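For this view, one protein chain was removed and the others were kept in their places.
The first chain written gets the first letter, and so on, giving A, B, C and D; residue counts start at 1 in each chain.
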Amino acid sequence: MDAIFVFEQLLNGLGYGLMLFLIAAGLTLVFGIMDTMNLAHGSLYMAGAYIAARVHEASGAFALAVLVAVGVTVAIAAVAEFLVIRRLYRRDHLVQVLATFGIILIADDAVKAIWGVAPLLASTPAALAGPVALLEGLPYPSYRLLLIGAGLTVALGLHLLVNKTRIGMLVRAGASNRQMAEHMGVRVGGVFAFVFALGAALAALAGALMAPISAVQIGMGEAILIPALVVIVIGGIGSVRGAFVAALLVGLVDTAGRAFLPPALRAVLPPAVAADLGPALAGIAMYVLMAAVLSLKPAGLFPARG
Amino acid sequence: MSLFRAEGLVKRFGGLLATDHVSLAVEAGEIHALIGPNGAGKSTLVNLISGLLPADAGRIVLDGVELTALTPHARTRAGLARCFQISSVFRNDSVRDNLLLAVQAQAGSSFRCLSRRDAEHALQERAEALAQRTGLAEVLERNAGTLAHGLQKRLDLALALAARPRLLLLDEPMAGMGPEDSQQMVALIRGLAGETAILLIEHDMDAVFQLADRISVLVYGKVLTSGDAAHIKGHAEVQAVYLGTEVAG
Amino acid sequence: ADIKVGIALDLSGPFSALGAEARDGFELAIEKLGGKLGGQPAEFIRSDFGGNPEQANQLVARFLQRDGIHFFTGPIGSNAALAVGPALFAAKVPYLSANPGPSAYAGEKCSPWFFAQYQNDTYDEAAGKVANEKGYKNVLLIAPNYPAGKDHLNGFKRLYKGAVKDEIYTKLGQIDYAAEIAQIRAAKPDAVFFFLPGAMGINFVKQFVGGGLEDIPLIAPGFSADEDVIQAVGEPMLGVLNTAHWTHDLQNPANAAFVSAFRQKYAGRYPSVYAAMAYDTVMAMDAAVRDVGGRIDDREAVLKALKNPSFKSLRGEFQYGANNFPVQNYYLREVGKDAEGRITNKLVGTTLEKHQDAYVGACRM
Amino acid sequence: MNAPLLCCRGLEAGYGTSRVLFGLDFDIRAGEVVALLGRNGMGKSTTIRTIVGGLRPQRGEIVFEGRPIHAERADAIARLGVAIVPEGRQCFPNLTVHEHLVAFAARRNGVAEPWTPARLYALFPRLAERADHLGNQLSGGEQQMLAIARALSTNPRLLILDEATEGLAPVIREEIWRCLALLKAQGQTTLVVDKYVERLMALADRNLILERGRITWQGSSAELDARRELWGRYLGV
Partner (left out) sequence: MPERFPGLARRLPWLVLALLAAFPLLAPALGLEYYVGFVRRVLIVAIAASSLNFILGYGGMAALGHAGFIGVGAYTVVALVEAGVSSAWLAWGSAAVLAGLFAAAIGAVSLRTRGVYFIMITLAFAQMLHYLAVSLRTYGGDDGYGLYTPLALGAWLDGAHAQVFYWVVLAIAAAVFALFSRVAHSRYGHALRGVRDNETRMVALGYPVYRLKLAGFVAAGAVAGLAGGLLASHNAFVSPSIMHWTQSALLLVMVMLGGAGRRWGAPLGVALWLTLEEVLKLYTDYWHWPLGLLLLLVVFHAPQGVAALLERRAGQEGAR
């Protein structure tokens, strides 16, 4: 195991972490900051992926596909916000879970009716299809670099939006005490609608960008929902910085678990045991990490609310 | 020996030293007032004593028994009850249910799980007696959340009393009360003096001077001075940092 | 009374894409037979069970107790097959599998009432043979970390003669394969054999090629490189070698008719092995009913007819072994382009002839 | 004098089926400081809640600067220039002190010397020391200061204080009274509820006494001072 290999795996870990952050970003905004548990975030992610895949396939233009996916998803989200979500902001988390679970059920059937159940073709834009050599002997998929860039950009943008802008303050105020925020003149309904749309845009962006390297199919939203929630919770709900750090941490732990744990165990344990234990541990690394973090810090790494 | 002693209590919030090696004693039967500017660390001190916040250093002793290592609920059982700065009651339950819950805690065995609690006459009687004492008898069946502020405060106090404390920690019991309610609360607290020692935090100086046997002044997490009302009123520094001109002798 | 067929479909849940393929196959066959079996009026009772074995169980109870079915078929997953088997066998209802052939049913827990189309490991065995034939000396194996994953890798190793470079077990439902791809690059194997069903396979192949490893040949059992996966991955699938007991360009009249009817009905799409098996299943029922002259209630006679099928299977000639698992040919397919430029599997040749599964010896029936 | 800034006519309000206010009629003129007095539970906070749109009146109307606002939403009323220091402070737990002071800041014409964070920090130096603390990391009194400063940051036309000196140390209380007097001098229209009747009287132009949801007396501070019997009867002093 040479240095380059270790370095490559670290890079993979960071890359996966940033991917996770990209996926979790919209959820951080809506759930973390706005305090609204939207399980249907996964459905918006799915919508973004499906639309991008179809548009890309039809037009051949990836950037256009991403834009259309974001636009259409935001429009869908706006309708959902108007019909359902805005009545949920004031309700407790469990009720939000219930209602948005309902939306998932509806969304999955809708996608099935429109596109069928077979996974959709989503290809990598030709320009980014191959690897680039980062170092001598270290090719790296160029599309992943795009994802990493997107993850970093979104992280920075979100951090600034939430912590440095007035709208960020108004969202936080509205989320923690809506009535008082209204007494301070905040159009909480409008602010929330805007933020929800932004969250949907981020979900769609993540879906569109992840489509070329993952399966575009029904259920893809639910599959990423859990890791995204894990990231937010480990980081501490309400903290963009926390979500970012947690995403990198999960990415690194998960990747390291898969890359180094099985060989390490093989070195110290009998082969039969090691062969069973290694992958099993790697598989639950994310959950072990979360349980460990929460049992030491019950409100996550960067508790934002007291 | 004092009934209660806190020794060298320390609490840091990040860089802020909210409680700076505070030592304090409360004698049996005494009403000991704790005053000081906003943010001086009074509520923090009460939280440290009641165990809601873990102390960074220091120890507390009640009646010769060291409580430092006990969990908050165990401290209550050992005789240390408290009220809250913002009254903390069960808003969706009736006053009766609030009181029942409180007397039930004192009666022990909260794990009893097969007999109907509401059929336990002893509990009902104790709850009603408590309501009588604290002037809540008329509103027994009202929902606690709909009570007027003063009554909620009183309920908060009643809940603490149910534990039959040796030392009662009161964090601004008069807050938000009009003069009339304040007077009633003062009378109520004075009536308790015989059965429990009281550590009282209050910004209503009229009430403090009426009630307190001894007053300690906390400033920036440190005890500035301790003494009776006359001593405090005459203390120049206390006047400057806390009393101002409002209470001039 | 009508002949009743219970079809448990995977239209939601983990196997929904495959379930939909199977449904299309069933429908085409039912349409072709005009809704009859062996000329007798028949009722096909279909219901989704969401890919959940417990729900499959519930559904089968309904089929048996409420509907009184005469045949059962449908589930895609081995787990569902294993869950519903005992009730069906006890009720003496023939279960014609439209996909899974779990090793338990091939061996120890074999039953005269269960008819398989292949045994789960046979595809891998064929793939192992392909690796030998291609001269790969160092193959790296990758599969999800669960017993079925290990079974498939064992299947591969059964006939593969070269060295195993490494075995990588990934977690179920994994999204990111960068770490594994780095390991593969570092290991420099002659080829990679992967068993990653569904979304996992799609993710893996996309990222494998994106990672610049397209020079390392990929070998897979047929279900990891069937039409559903190919259509979802596109170009990166080109050149993937895979093995199955059937392919759409297999030359026989029944198959040619099936494929053209299927493509006509479903917008030019090529059928996958799931559609073909579903179609074959209904045809097998049809033949059995005809062979017993419609005396559907004579269970033993039906069983005998099923055991000696008289229909023309899409896969050509086959026979059932002692465990009701077929003895048949397995083919090598390679993902390529058809005349219209559509990416699809193409038949390369026969890998295993008249092959029987490895578990038949354990079956006492 | 000026036309009334705020005008309440026949205001009735309550919670659920229980009525708390029974037909309130009163005006607040621009530049005036009005004290709302009454014992606990008489409906002072309810009146305030109804004015700022936290509670829909069951009957009656509220007119602010000539436009009816009783059907408006709370945020719209706030943007018209009504700011409240609510009972119980209600600082935002996840906003820092400084954010409280900039997030809702509004400028309004006609305000000679608008409140800026700098001026507010000068008013409450304690808040400057805590500028980076979150709302829920403050002591009770600090929260109270913050609530006042937050209301002032909107440079309101009508400032409403519900027990704003509650929980404050005597020196700070003094400070608040001084500050309110200063605001009054600048022409700030204010509606105040407080338990320190004497201090309130010194400040207020007019006093309203609320008794079981009805205004039973109103008049100038001098008049109230003269009628001590009212104090015992309606104020519990």
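Methods note: a contact is a pair of C-beta atoms (placed from the backbone, for glycine too) under 8 Å apart; a residue touches a chain by one contact, two chains touch by 3 or more.
Predicted model only: the values in this text are computed from it and were never measured.
Enquirer: Thinking of the complex as a whole, which visible chains are touched by the chain that is not shown?
Expert: The chain that is not shown touches these displayed chains: A, B, C.
Enquirer: Among A:L67, A:V84, A:A197 or A:L269, which one touches the chain that has been omitted from the display?
Expert: A:V84
Enquirer: Who touches the missing chain here, B:Q106, B:Q124 or B:T225?
Expert: Counting the whole complex, the residue in contact with the absent chain is B:Q106.
Enquirer: Which residue, A:V79, A:L160, A:V273 or A:V288, contacts the hidden chain when the whole complex is considered?
Expert: Of the candidates A:V79, A:L160, A:V273 or A:V288, A:V288 is in touch with the missing chain.
Enquirer: In the complete assembly, which of B:I31, B:L147, B:A160 or B:A212 touches the absent chain?
Expert: In the complete complex, the chain left out is touched by residue B:A160.
Enquirer: Check the options B:S2, B:T68 or B:S88 and report the residue that touches the missing chain.
Expert: The one listed residue touching the chain not shown is B:S88.
Enquirer: Under the stated touch rule, tell me which residues of subunit A contact the chain that is not displayed.
Expert: Counting over the whole complex, subunit A touches the hidden chain at residues 37, 84, 87-88, 91, 93-95, 97-99, 101-106, 108-110, 112-113, 222, 226, 229-230, 233, 237, 276, 279-280, 283-284, 287-288, 290-291, 294-295, 298-300.
Enquirer: Name, in rising order, the residues on subunit B that touch the hidden chain in the full complex.
Expert: Against the missing chain, subunit B presents residues 50, 52, 71-74, 76-77, 81-82, 84, 88-93, 97, 100-102, 104-106, 109-118, 120, 159-160, 162-163.
Enquirer: In the full complex, which residues of subunit C touch the absent chain?
Expert: 9, 11-12, 47-49, 52-54, 57-59, 61-62, 64-66, 78-79, 82-83, 85-87, 102, 104, 109, 145-148, 150, 171-172
Please note the rule applied: only the chains that are shown with their structure count from here on.
Enquirer: Spelling it out: a chain qualifies if it touches subunit A and also touches subunit D; which chains qualify?
Expert: none
Enquirer: Once you count every C-beta pair in contact for both, which comes out on top, A-C or B-D?
Expert: Higher C-beta contact count between the two pairs: A-C.
Enquirer: Counting only Cα atoms for the centres, state how far subunit A is from subunit C in Å.
Expert: About 34 Å separates the centre of subunit A from that of subunit C.
Enquirer: Suppose each chain is reduced to the average of its Cα coordinates; what separation in Å results between subunit B and subunit D?
Expert: Roughly 30 Å, centre to centre.
Enquirer: Between subunit C and subunit D, what distance separates the C-alpha centroids? Give it in angstrom.
Expert: The separation of the two C-alpha centroids amounts to 75 Å.
Enquirer: Determine which chains touch and list them pairwise.
Expert: Listed in label order, the chain pairs in contact are A-C, A-D, B-D.
Enquirer: Which of the residues in subunit D end up touching subunit A in this complex?
Expert: By the definition above, subunit D touches subunit A via 52-54, 73-75, 78-79, 83-84, 86, 90, 92-95, 99, 102-104, 106, 134, 136-137, 150, 154.
Enquirer: What does subunit B use to touch subunit D in their complex?
Expert: It comes out as residues 13, 35-44, 85-86, 146, 148-151, 172, 175-183, 203, 205, 241-247.
Enquirer: Quick check on the complex: what are the subunit C residues that touch subunit A?
Expert: For this pair, the touching residues of subunit C are 11-14, 16-17, 19-21, 145, 167-173, 175-176, 178-180, 182-183, 185-186, 198-200, 202-203, 206-207, 209-212, 228-229, 231-235.
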